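Before anything else, here's the structure in question.
Shown here: the complex without one of its protein chains, the others still in place.
Coming up: chain A.
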């Protein structure tokens, strides 16, 4: 997995690409730190180009949400598709995290 950060006026847009698996845990931690340092309150993860997420990836997304909440920020998961969308749906993550199409 790799990512690109784009600072916008109201939000920070992070585009995730490839596969988010356990092997990316260090990278995701670094990303969380970067997001915490951003001033925007809304931190949006754009998942449209993310092809795959495993259960560890879901766990990491939840940690990210928690970290954002602790820093009084909002995590938004946007434009999930394919396997990622299906996993988010069956995990009922919409009950915990804001999910946008």
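Basically, a residue touches a chain if its C-beta (ideal position, glycine included) is under 8 Å from a C-beta of that chain, and two chains touch if they have at least 3 such contacts; residues count from 1.
As a working rule, contacts and distances are computed from a predicted model.
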item: Identity of the absent chain, which is to be given by its UniProt protein name, from "Amino acid ABC transporter substrate-binding protein", "Probable glycine dehydrogenase (decarboxylating) subunit 2", "Phosphate transport system permease protein PstA" or "Methyl-accepting chemotaxis protein"; value: "Methyl-accepting chemotaxis protein"
item: Given A:13, A:62, A:76 or A:99, the one touching the chain that is not displayed; value: A:62
item: Chain A residues that touch the omitted chain in the full complex; value: 21-23, 25-26, 29, 53-56, 58-60, 62-63, 83, 86-87, 90-93
